Every structure is written in C-alpha cells, then in structure tokens.
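This report concerns only the one structure given below.
The complex is shown incomplete by one protein chain, all other protein chains being positioned as in the whole.
Per-chain numbering from 1; labels A and B assigned in written order.
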Amino acid sequence: MSGPEGATDGQVVRAILAGDTERYGVLVTRYRDRYARYAARMLGSRDAAEDAVQDAFVRAYDQLAQCRDPDNFVGWFFLILRNRCFAERRKSKDVAPLEAAGAIAAAERAEGPVEADERRRALQHALLELTPEQREVFVLKHVEGLSYGEIAERLKTSVPSLKMRMHRAYDRLREQLKDRP
Amino acid sequence: MRTFRAFLLLALVGGGTTLRAQDISTRLAGRVSPEVAALVQRLATSAAARGLPVDPLIQKAIEGGAKGVPADRIAAAVRALAGQLDVAAAALTRAGPTHPDTDAIAAGAFALNAGLNDTNVTTLARVSGPRHTEAATLRVAGTLAAMGVPAAQTVELVTQVIEAGGESADVLALPGQVSEGVSHGRGVTPAQAAAGLARAAAARANAPGQQKPKPPHP
Partner (left out) sequence: MSGNNFHPQVKQLLDGEITLADLPPALRAEGEEALRLLAAVDREPVMFPGLDTRVLAKLRRRADSPSFWRRLVTPREVRLRVRPWTLVPAFAAALALVLVLVRPAPTPATSAVTVRFVLFAPDAHDVSLAGTFNQWDPAATPLVRTGSSGVWSATLILPAGQHQYAFVVDGARWVADPGAPAVDDGFGRRNSVLSL
C-alpha cells in the first residue's frame, strides 16, 4: 500500500526501525482518518474516538518492532486501535439519552431533518448498549460496509460466529428501540 | 534482525505455527511490551513443539498487561507457567499410556499452581478412566486445593469418589459439597469437610451388594 509519498508501508516501517524515526509522520498522515469513523461509532463520541486514535498511534510507534508484517501496518494498527476501543471505559455517554419511543414513532410521520437526526442518535445510543463485540460487527458491516468474509478475515474468526453475533445485535437493537411502556 | 530470527525459528518448527504466530501477536497487540510479546512468542513456539498448550501462556501475559505488572514480572510469570506445563506433562506421561492431551496438561498445571505436587498429578491421572477425563479430575482437584483442602486429602477424596463408582457429575460436585460442609458446620475446616466426604464415599463403596468397578490399570 503506497501513498502520495510513493514509499510502501513496509519501506517506511523499516526505515523507522533503522533509525529514521521522523518518517513515522508519513504513516500517521496516511492512516489518520482511516478508522476514525469506526472508532467514533464504537465509542459513541467523536472526542473519545480522537483520543483513542491518537493513543493507538502512539502505542503503535512504541511497539513498531512487534509489527510482524510491515507491509500490512494498517491491519496491525487496526488491531491496536480495536483493543483500545474495547478497553475504553464508558464514563458517560456523550450521546444524549432520548425518549426512544418518540424517536422511532417519528418514522410514522413525515420525516424531516430533525426526526432523522433523532433516529440516528437513538440508534447510536442503542448501539452503545450492545457488547463491544456485537457493536463492532454491526459497525464493520453496516457503517464501514465490509462483507462478513472480510470481517472474518480481519478479526480472525468465522462467518457463522459473526452472523450469530450480528443476529443477537439486531434483536437487542430492536428491543432498545421499541416503544417503552 | 529479531523479526527475521523469529521467523526463521517458526519456519524450522513447521508451517502450522506460522498461523499461531499471527494469532499471538494479534492477541497481544497493544497489551504488553515488545519484549514480553517476543518472549511469549518464543515460549509458545517451543511449548507447541513439545505438545504443550499455548493458550495459557498468552492468557497469563494478557492478564499481567491488564494488571499493570512490570514487564520483567510478567516475563517471570509466563516462564514459571511454562515450567508448570512441562512438569504437568511429565507427570501425566508417567500415568501413561498415551501422550497427554493439552487440556489435561493445562489442568495439571492449574492443579500444581493450586498446591498439588507432580506425584499427586500422576496419581489423579491414573485413577481417571473412561468416565472421568484427566482434565476434569485435575480441575476439580486443583479447585479443592485452592479451597484449602490439603493435597493428601484432595487426592484421597477424588480417588474415593471415582473408585466408589461415582459419575463425572459426582466428581464435579465435590467443591460445592466441601464448601457446603464448611459453611454449614461450625468451625469445620475444608480438610475436615473433605475427610467427611471421603469417608462417606468409602462407606458407599463397601456397602453390601455394592459393585465396585475395577480401577483402570495404568
């Protein structure tokens, strides 16, 4: 994978490990936004996501000698970010708690921009109620647009177990978003 | 470079370990220092070559990282665990006749860590038979030892229950029964509760009309 600088990830990593440490900036710029959306949907907050991505880049720098496949730096970086997202404490949810009943009932009426926004927030709120594993498979498929096969390869798991996780997520989301008495 | 040497070692050990190496670095990414990850890699590779389970080593490293333990302490703990796996494997091999499975080795290491010795492990493996896997027997024994039942009593109790014709569920129920004996009796120690249960099992075995199953031959 090469970028505007022309050098492949592997070339840049090897140069850094050989002592040209300033070149880490190439990798950071190259992948700065690659998983920003994934982190934002996993953590429910843009600010928390920015912290997580920043931390992951610092950690990746510290552990760069451990990167087994420097040509796939981005895949290895994703795993570091993923571990960081899973470890994130949810001290407070930035997404404002909503009356979810009202949010989905809006779909019965004509949908304007305010209703659409409320429904987005209701779903993000509901996503945060899932386990990190359930939320992740949902985000990778329905936000990042990966196929089950691609997700399975990235997470080193099987398609059937991903589907089981996802189908539980669908049910829990439905439960969260239904009218509450 | 270190990476190249590690790769060479993997290539020597065999193709099956290449995938495992990826799994290991995936699971350790961002959780432990590079030095610890490299050590776990090395220990896991040689452990796998000796037929030992690898997962406990990775789990222990992850545990140390999560607990904020200094790298050299994690390294020491992972090395110690690798040693326990070796001792357990040897103890199980002495019980014969086939090469021990990784579950049993992991359970044996757990039992050793809980306070049993390698002779205890061999004895417990010998009394296990078709109805009682070595792994299950050793896990129960380790749990009893972790509850404070002395090693000798632990081996005695588990052996009695198995030789009295107990089912696997009977063996699995032992920790709960010892715990109940301790909480319901006043001032009853785990050792005493275990001894009481062993006597009861022996009495059942010697009751008239009771068929005592032939103990398995090592």
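Convention: contacts are C-beta pairs under 8 Å (C-beta built on N, C-alpha and C of every residue); 3 or more make two chains touch, one makes a residue touch a chain.
Note that the structure is predicted; figures quoted are calculated from it, not measured.
Residue B:Thr143 is the one among B:Ser25, B:Thr102 or B:Thr143 that touches the chain missing from this view. Mapped onto subunit A, contacts with the missing chain fall at residues 19, 21-22, 24-25, 28-29, 32-33, 36-37, 39-41, 46, 49-50, 53-54, 57-59, 61-62, 65, 86-89, 104, 107, 116, 119-120, 122-124, 132, 141-143, 148, 163, 166-167, 170-171, 173-175, 177-178. Touching the omitted chain from subunit B are residues 33-35, 59-60, 62-71, 73-74, 76-77, 80-81, 110, 113-114, 139-140, 142-144, 146-147, 169, 172, 175, 183.
As a convention for this text, only the chains that are shown with their structure count from here on.
Here the CA centre of subunit A is 38 Å from the CA centre of subunit B. Put simply, subunit A touches subunit B in their complex at residues 17, 56, 59-60, 62-63, 65-66, 68, 76, 79-80, 83-84, 156.
On the subunit B side of its complex with subunit A, the touching residues are 1-3, 21-23, 25-26, 28-31, 33-34, 37-38.
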